[in-house]
Structure formats: structure tokens, C-alpha cells
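The other protein chains are all here in position, but one chain of the complex has been omitted.
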Amino acid sequence: MNYILTTECTDDVGLIAKITNLCFEHTLNITRNNEFVDTAGQRFFMRTELTGQPSDNFLTQLRQQLPSGAKVTMHGEEKTKVVLLATKEAHCLGGVLLKQFEQALNIEILAVVANYPDLAPLVEGFGVPYHFISHEGLSRAEHDKAVGDLVESYKPDIIGLAKYMRILSPEFVARFNNRIINIHHSFLPAFIGAKPYHQAFERGVKIIGATAHFVNDELDEGPIIAQNVTQVSHADTAQAMAKMGRDIEKTVFCKALQLASEHKVFINDNKTVVFS
Amino acid sequence: MNYILTTECTDDVGLIAKITNLCFEHTLNITRNNEFVDTAGQRFFMRTELTGQPSDNFLTQLRQQLPSGAKVTMHGEEKTKVVLLATKEAHCLGGVLLKQFEQALNIEILAVVANYPDLAPLVEGFGVPYHFISHEGLSRAEHDKAVGDLVESYKPDIIGLAKYMRILSPEFVARFNNRIINIHHSFLPAFIGAKPYHQAFERGVKIIGATAHFVNDELDEGPIIAQNVTQVSHADTAQAMAKMGRDIEKTVFCKALQLASEHKVFINDNKTVVFS
Amino acid sequence: MNYILTTECTDDVGLIAKITNLCFEHTLNITRNNEFVDTAGQRFFMRTELTGQPSDNFLTQLRQQLPSGAKVTMHGEEKTKVVLLATKEAHCLGGVLLKQFEQALNIEILAVVANYPDLAPLVEGFGVPYHFISHEGLSRAEHDKAVGDLVESYKPDIIGLAKYMRILSPEFVARFNNRIINIHHSFLPAFIGAKPYHQAFERGVKIIGATAHFVNDELDEGPIIAQNVTQVSHADTAQAMAKMGRDIEKTVFCKALQLASEHKVFINDNKTVVFS
Partner (left out) sequence: MNYILTTECTDDVGLIAKITNLCFEHTLNITRNNEFVDTAGQRFFMRTELTGQPSDNFLTQLRQQLPSGAKVTMHGEEKTKVVLLATKEAHCLGGVLLKQFEQALNIEILAVVANYPDLAPLVEGFGVPYHFISHEGLSRAEHDKAVGDLVESYKPDIIGLAKYMRILSPEFVARFNNRIINIHHSFLPAFIGAKPYHQAFERGVKIIGATAHFVNDELDEGPIIAQNVTQVSHADTAQAMAKMGRDIEKTVFCKALQLASEHKVFINDNKTVVFS
């Protein structure tokens, strides 16, 4: 059996030795290991791929040897459970659905929830449940409550905002704290806010991009997981940039979900640690 | 109305002036123009975006002014008609279907023909006809004949081989001469032939790629339309490379179809001219 | 003989036909042509590579046929004359000097002017005059006057700011209006101002970049000529990003000078048109 052990704690001397020793004692063979120490923040992060059969008390012993407050998790080969939120645009949503169909991502898309009915045929074509919850006639709090209740009923590990064009209430963000991944259609922190491709066109940039990030209460300010870019020229209108940008958005959003599903992403205050 | 005029002929002095003059006389306004002269081969290629209303005799007059044998075509805003051939792999096929669904490509996928039934649900989910023609019990000539007859019945502009894992007979290639676009899973001319990712792994390269090309009678030797690459490392197995490569294949295949549908690709002997 | 004709004027119908016709009448053969119409701004830009021997009145006739106010220039094969301004950092300056030595750029570096003496050995090793004008004891106006007088004595086409770490006075900018190219060590408009790599580190971005732009009176707001980026990770400190960034800065700065020297860059209000 293959396992992934993730460890996150206050930094201390000898942490790698302690963890790898305990693995050795439990005859868990390390096939891949990544670690990072944030020296300024005094935080230690480690991701360890293991083969073997961990006994019941492995994690208990490990926690005893680590600084108090350590977060230690052992993942088997189960897929990461994802609910996607969408509005009307197909590219990010379809990109992830197609990747799941290709078996290219270690995720299971449990459902799609959207505030418009448009994307139902696409989603249902992939055999995934589609829930349409209109925002019309509802306050933001009411709509977020309805969407949140439905999302929660699926018990997802990750909520992916596949171009969900609504600003989430702080209550919604808090409810799924550190589990919401958004795709923003600019190379953050450039062009925060609305209509980034129009902003990019007006500024005359030669490269545009997209950013996947965790959502927190400040718009477009959450920890960045992945970014990518593409060249543009003076001949590209804002509309052309938007069209080119959709490819980047799709790529970056899928990449962020893939990284999260492989347990390679750790939140470190307002940043991420992303192991390769 | 918007039009695209493509011109291809033996090179001569003053060709641009002749063509642009005639456009001016016919009150066709040039909004974008690209041209290329292959000085060694003495060939002239031009692609002109126009607005206006071309009269019936515009093309006739144009041909009279150009060297004999000139190929001149005026395209309106109609979509490029495509039939896709597939086997079992979903990524290139699904990539194009999704792009069509997003309205990101100026193509209309008329049908998919496959030698296995596996991809029917994917294709039919997008509302596209799926034809399964097994190769079992048929000679290559018989199978190619059956597939070719079906393809021809759709009168496509382009036949896209979306990971169609069969070698086409010279008869099939000749039947759809200069209209078949293949995606090869290597950065040609490296790793021609079978199992390119295994070859790449064995050689220890640090970059892998994919190549879209027109198909001619020599395996993997047709004119190249588009290529792209991605970084790999010692830690990537041949299987991991294949997985990473599928993303590149999907991107490059869609790119080649997009370029062809925008009338930006010209065949120039064993190479292409691809306007940006 | 090879020539490059650049045309810039108010847009009108038939401009390409007029220009290419006149070339044909003067037996100037067009080997490459690029044009762009800014439809919102109603501006026409064209760059034409020619072979032949233009007669004296070619440009006069051309101007008569174009809308009033047209800027028309014919460039022969002479090199673009450049004066570089520097401070203490070697990478952008050395990058351009090396490229000149390799004969990879169509430029002639007339001199380097710096406000520190540190880079004299590097510059003089390439046989280029080095002028040290300390800013100590001088007001900004006095220093800019002294530097400007020296620069002007060389009659350069382009002034390249090769990591010149001083803010230029509006008088200096006006004196060399539209001829000053700066390299900024961020992917503008992200991280405008001081210490962009520290800003990038604090924000936790996954890609950093550099931007070459014309200088106007607003800091880091001039028309962008070229940009490029590179991937970074959580493990890269601000210092590591700065080091990686220097490679991008060097590349982008050389690219901008190359484009300018090939007469491929036009200023279009607060943006550029850059032909490929």
C-alpha cells in the first residue's frame, strides 16, 4: 500500500530524523520526501510518500515526538472529494470534468452547484449531479446559506470555484475555512478586482495570466497556489485576451486541484508551501 | 461582413500592391494582413482579413492579375467542418469537444469515428454523433475504406486524428490529401515511432513535447503545424511523462485545429507557413 | 540594399495599397510587411522591409499620399546608437555589452554613464567609454543636467537605463522624450515601486517577472515594450528571487533594445505596438 504522510509543526532540530526514524521502526519505506522550513515563521512542513502498512499507533507515537500543536495526517489512496461551484462559463468546470474523465486527477467530483442552469447539460454529460440554485430573490446570506448547506451535505475535502462569479460572504468562507480554491483571471496581484482583461488591455501589458488561490475574506488576497501566463500583443483586444486567458485559467485551476489532491499544498499564513 | 482572403502563388514583384489595390478598388478594407515569401522556393503566401462586400468578379479579377496557378480563396465566417478519428484515449478528443462547447474554436465537429466503442459516452454527452467501426476482422484496406467512406459522407474540411492509434494506408492519406492533422506524442523529430515517452525516459531528456502535423505517407514526417513542450525531471517515470504529455498533446492538437480553422496554415512542400 | 520603412498616421481606407503601390512604382521590393490599425484610436502603423534603391523623392511622394501629420522614416542598415546609464549592477549592462560583442544586436553602444565608478572595468574591457558622474554634492536637477549634457553630446537614438537606480527629473525625461528605455524588476503593473522582489516574496507569488518600458513622467507607468517571467516557489527567498530575476531583467532589457534597433517598436499613446 502507498501512503502520503503530511506533517506541519513549529520548527525544531532533528525533526526529519525523528520522523524518518519512526517510519523505519514501523517498516514504512520512504519513496519520496519533501520538506521545507520557513525560518522567519519557524514553521516546518514535510510530505512523505511511504510504502508499507502503518500500525494503529504510528500516528500517536509520531505526535508524541513532535512539538505540540503538530498537524499530522496519513492519506491512503482515496480520492480527494470535490464540489465545484459555477455560474455560466464552461472552461474551468469542463476542464476539471474532462480531466476526471481521463483519470488524470486524483479527485472525485461529487457535484456541481451553480446559480444558473446553463451548464447542466455539460455536467450531466459527464454523469455528475448538477444543482441549480438561483440567487434571484435571495439575499447574499440566504443564497450562501442554501449553497453552503447543499455543499456541506456532500462532505467535500475541497470546494472549487470554477468561475463562480459571486463574492462569497465571510460566513461562507469561514464555514469552509481553508478548503475553498478560486481561479482568478489575472496574474495577481496585478489587476485585482473586476474586468482584469480590460485592465490588462488598457495598460498594454505583453503577458497575461491566471491565479489559483485559497479564498479568505479579502478579495483576491488569499494564499496563492499556482499561476501561469501567456504572451499577448498589441493586436489582441480585451476580448481576445479573455479568450486566450480562458486556456490559462483552465490549466491553472486544474493544476491547483491536482496539487491539493496530491496533498502537496500547505497553507502557511498568507502564503502556500507547494511541493513539486 | 468579415472575410479572410488567402493567396498562394509563385513569387513575383508587386504582388502585395496588386492584391491590396484590388481590395481598395472593390472597397474591401484590410484590417489585418500577413504575408511571407519563401525566397528559396519562390513561393508567396498571404492572408488578408477584410471587411466589406466582395462583388462576384473580385476573385476572377484577382486570379487574372496573379501568376498562373495561384490558389486564391475567400472565406466568410462559416465554421471549419471537422471529423475526428479516435481510438480509446479521451484527452485530445475531449479537449476539442470541450473547446467547441466553450465556443473557443471556429470549428464544427460533425462526427467522431472510432475503432473502439469506449468514447461514445463522452462524445454523445457533447451532442456529437459517434460512429464505432471496429477494425477486427477487417484488413487495413477494408477498414480504411469503411472509415473513409463514412468520413467523406460528412464532407469535412479537416480530419483530425485525436490519438487515432492506427497507421493509415497510403490510399486513405491520398483520399484526404493535405486535410489530415495528426497529434504525435513527442517533440518531433525526436522519438519518431512507437512509445516516445519510454524513449524519452530511457534517454533521460529534461523536456518532453508534442507535435501536430499534416499526415503524409511517411510516418511522423508530415509538415509540422504546432509544437509545445514541458519540463520533466529524473523523478518522472515514463508513465508520469505520458500523463504530463497528455496535457501538451491536448493543447497542441487544439492549437493546430484552431490555426487551421482560422485559415492561418499553408502547406509549403514539407513544411508549413503558420501566420500568427 | 535593404531598407526598413516605418509609417505611422491617422487611419484611412486604402493605406496599405497606397504605400505598397508607391513601393512597386519605385521598384522597391517588399520582403516583409507588418501593419496594425488601432481601431479605437484610429491610428495606422506599418513596418515594411524593402530591397532596392529608393530615389530621393520617394518619401516626399509618400507623405503627399498619406494623411497629414504622418510620420514616415526610411532606415538603412546603420546601427541604432545607444548610450547606457548604469549604477552598480552589472547584469543588464554586461548583458547588452556582451550581445554587442557577439554581434547579436543591431546597436552601437557609444558610451556608458554611471553615478558610481564600479562598473568601469567591465565596460572598458569591452572597449566602450565609461563616464562616472557622481550624484554626491549635486541636486537632482544638477546631476540630471550634467548627465543629460554628456548623453546628448553622443547624439544617441536610444538611452537605455541598465538598472540606473535614480529617479529621473521631468526635465531629463522631456529632453529625451520617447527615447528612454528602462528595465523594471517586476512584472508590471504588479509591484510598482521599490523592492519588488521583497513585495513578491511577501505576497507569495509563484511567478516573478521583469518589464522593459519607455519612461514617462509617471514612475513605472510608461508604455511597455517587453515582459518575461520565471517560476518561483515557497523555497525562494526575496534574495533568491532577486538573483533569478536578474536573468529575466537581462533578457528583457536586451530584447527591448533589439526590438527598438530593428524599428519594430511604435509608441501608441500609453502603449506600444511591437511587430514580431
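Going in written order, the chains are labelled A, B and C, and every chain counts its residues from 1.
The definition used in the following text is that contacts are C-beta pairs under 8 Å (C-beta built on N, C-alpha and C of every residue); 3 or more make two chains touch, one makes a residue touch a chain.
All values derive from a computational prediction rather than experimental measurement.
So which of the visible chains would the left-out chain be touching?
A, B, C
Sort through A:14, A:69 or A:137 and give me the one touching the missing partner chain.
The single option touching the absent chain is A:14.
Based on the whole complex, identify which of B:24, B:58 or B:187 touches the chain you can't see.
That would be B:187, which touches the missing chain.
With the full complex in mind, choose from B:15, B:62, B:111 or B:226 the residue touching the hidden chain.
The missing chain is touched by B:226.
For chain B, which positions touch the chain that isn't shown here?
36, 38, 187-191, 203-207, 209, 223-229, 233-235, 268, 270-274, 276
For review purposes, identify every residue of chain C that touches the missing chain, sorted by number.
Spelled out for chain C, the touching residues are 32, 89-91, 94-95, 98, 101-102, 104, 121-122, 124-127, 235, 243, 246-247, 251.
State which residues belonging to chain A touch the missing partner chain.
Interface residues of chain A facing the absent chain: 13-14, 16-17, 20-21, 23-24, 27, 29-33, 35, 37, 39, 276.
Everything that follows uses one rule, which is that only the chains that are shown with their structure count from here on.
Name the shape of the chain contact graph, picking from line, ring, star, complete and other.
complete
Chain B to chain C: how many Å between their CA centres?
37
At least two other chains touched by the same residue of chain B: list those residues.
Those would be 32.
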